[in-house]
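Removed: one protein chain of the complex. Kept in place: all other protein chains.
For chain A:
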């Protein structure tokens, strides 16, 4: 009885051709006759074949590994040679970029992930900008009027346009269609008052904001074109100059400008044009700082309306102590006026700038001691409607 190992010995001898001719023929006959033996032989062949191939594979792998290391070494070697050559030539031919290990890693990382990083970065940037813009927009829509500060310039145009539309409708209905020439209506209006006798006026900066042209109208309906000389948004002050040729200088101004601060509790009054006619308002100086603690402003307890902006604020002696600016909607009876000291300082600074006409601020106060109605009579000629066209 032959064991499997014995058969293997036989097979191996057969494969190597070491068998004698008789034994060989004998085995071949048995292989073709006996299928079990034949299968055993194929298995043997497969096994040894696989083993040999496996050995071959391992050798190949080693060879290729060696090739790789040799290649890497060869890549570095020419660099050295080139350097040596360069030394000989004493200047470097085609200098080779030598890259450090970390830098190569970084480059690999970059080339592998640059698409992802690009997308991530752009998303981040986009997100940041969206957030910022969104926040800004949100704040603008919700918080802007929430300051509660209302600038008191009258929005005339809106009202007038509505009235116009009504009139047109009525005309249509009654059938008496008149061709009305389109009248250019001023968009905003405010109040202004004379700064000097020769045509300088003061009003609030927000009144003339975005103005194309300005028209100044006195109580006796005389109109003058005016131009902006200077606007100070921060203190809400603007200086205008009447530019009409036929403008005759005013008579002497009856009031003076107070350079210092007014006292708390002082009785104060203003004249202004919140509507067609001049309107008088009276109250007291209730605080020496304005909205949000702004020291450039007084708080006064005068009921004020849109259109009052830019009006003069005077004390009982007829000293001009402020320029009406705004009111706080959510607080009862709180209006704000720019302190006259800022106006005086502004005029002083403008004097240095070689104005067209020099500023001659009034020196003498003609209102002191007079009764209020007398004061107003003299004052009202120097208070104007400022009409703003856009």
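The rule is short, and it goes like this: a contact is a pair of C-beta atoms (placed from the backbone, for glycine too) under 8 Å apart; a residue touches a chain by one contact, two chains touch by 3 or more; residues count from 1.
Keep in mind that, in the parts below, contacts and distances are computed from a predicted model.
**Student:** Pick, from "Carbohydrate ABC transporter permease", "Peptide transport periplasmic protein sapA", "Sigma-70 family RNA polymerase sigma factor" or "RsbT co-antagonist protein RsbRD N-terminal domain-containing protein", the protein name that UniProt gives for the chain of this complex that is not shown.
**Tutor:** Looking only at the record, the undisplayed chain corresponds to "Sigma-70 family RNA polymerase sigma factor".
**Student:** Of A:30, A:61, A:139 or A:377, which sits in contact with the chain we cannot see?
**Tutor:** Answering carefully, the residue with contact to the hidden chain is A:61.
**Student:** Touch as defined at the start, partner being the missing chain; which of A:32, A:50 or A:251 qualifies?
**Tutor:** Answering carefully, the residue with contact to the hidden chain is A:50.
**Student:** Touching the missing chain, which residues of chain A?
**Tutor:** These residues touch the chain not displayed: 4-6, 8-9, 12, 43-44, 47-48, 50-58, 60-61, 63-65, 67-68, 70-71, 74, 104, 108, 111-113.
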